[in-house]
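Have a look at this one.
One chain of protein is taken out of this complex; the other chains stay put.
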Amino acid sequence: MKVTWVKPRYFFEVSKVLFPIFIGLGVFFFAVGLYTALLTSPPDYQQGDAMRIMYVHVPASWMALFAYALLAFLSFFVLVWRSPLAELLAVSIAPIGALFTVLSLVTGSLWGKPMWGAYWVWDARLTSVLVLLFLYSGYWALYKAYTHTDQGIRAASLLALVGVINLPIIKWSVNWWNTLHQPASLTKLSAPSIHPSMLLPLGLMTAAYIFYFFILLILRARTELNKRKLLIQESLT
Amino acid sequence: MTFDTPYLFYILCAYGFTIFSLILFLGWSYLEWKRSSTDET
Partner (left out) sequence: MILRELYNLSLHRGRFFSIFTFFALALFCASLALGPNERLLKQSAPALIWILAILTTFFSTPHLLKKEAQHGLLDEILLHPSLASTYLLSKVIAECIFIGFPLACVGLLLSPFFSLSSHEMLSLFLTLLIGFPALSALGILGSLLTLNTQGGGLLISLILLPLTLPLLIFGLSVMDMVRLGLDSFPSFWLLSGTSLFLIILAIAAGSWALSFATEH
């Protein structure tokens, strides 16, 4: 059958096999990535050692965006086909995505302090990442506000879809607002072409984050499944 | 990396915060999973 892969049981059987592999790879990539990022990679010729913050900051931003895209994709499945697996995964993704957004914001401002002289500037990118965090919290708040989870997940999925359609406009308007309000002198970040020696730790850390993401996703989806089983048991007795 | 860089404080903060919160979140999720699976039996 074509649709078997969307069945929860199939997913959880596959994830049982993949879970230890992911943990092993995740630990490996974190160890190697942190080692190269902190110790062996050369300092940037412009930014010096502050460049090293980028190795934890950039992958976090990527993961935050990736998680939201995945969330919107799954929300579509929830709304159209009412796929139970998509519900489990979507609910599990939202907190992980919010975590990566927070990480991105915090490490970004820790990089901004020595580079720009302030923890926070009203830069277009920073502002849109903050909006992303608000979208995640809105999703979570709406989901939690319902006493029936199956109603809550559908309302929240609709919100996620509206959010993902709106996101380009928000991003664009913030960009526009930014150029309106401040001259480009402050935030113009000259992006030097990335040297291969810097690409290596960046790639390793990204891989580490991706494995971390999937480890947590499997873990949280299992938790969600257990909770639902429990609810069904309670309603039966 | 040389350890007398002026950015050491910020680098340590960024890496420390990242690793700390990643582990904290993992631990929290693990505990939740454990609780949910023991409740089941």
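First chain written, first letter: the chains are A and B, and each begins at residue 1.
The rule we apply is simple: a contact is a pair of C-beta atoms (placed from the backbone, for glycine too) under 8 Å apart; a residue touches a chain by one contact, two chains touch by 3 or more.
Bear in mind the structure is a predicted one, so any value in this text is a computation, not a measurement.
One chain is not displayed; in the complete assembly it touches the shown chains A. Of the candidate positions A:Pro59, A:Pro114 or A:Gly163, contact with the unshown chain belongs to A:Gly163. The chain that is not drawn here is touched, among residues A:Pro8, A:Gly138 or A:Gly203, by A:Gly138. Seen across the whole complex, the unshown chain contacts chain A at 79, 131, 134-135, 137-139, 141-142, 145-148, 151, 154-155, 158-159, 161-163, 165-166, 169-170, 172-174, 176-177, 180.
Simple rule for what comes next: only the chains that are shown with their structure count from here on.
In terms of their C-alpha centroids, the spacing between chain A and chain B amounts to 15 Å.
Residues of chain B touching chain A in their complex: 1-2, 5-8, 10-11, 13-15, 17-18, 21-22, 25-26, 29-30, 32-33, 36-37, 39-40. Of all residues in chain A, those touching chain B in their complex are 34, 38-39, 43, 48-50, 52-53, 56-57, 60, 95-96, 99, 102-103, 106-107, 110-111, 113-114, 212, 215-216, 219-220, 222-223, 226-227, 229-230, 233.
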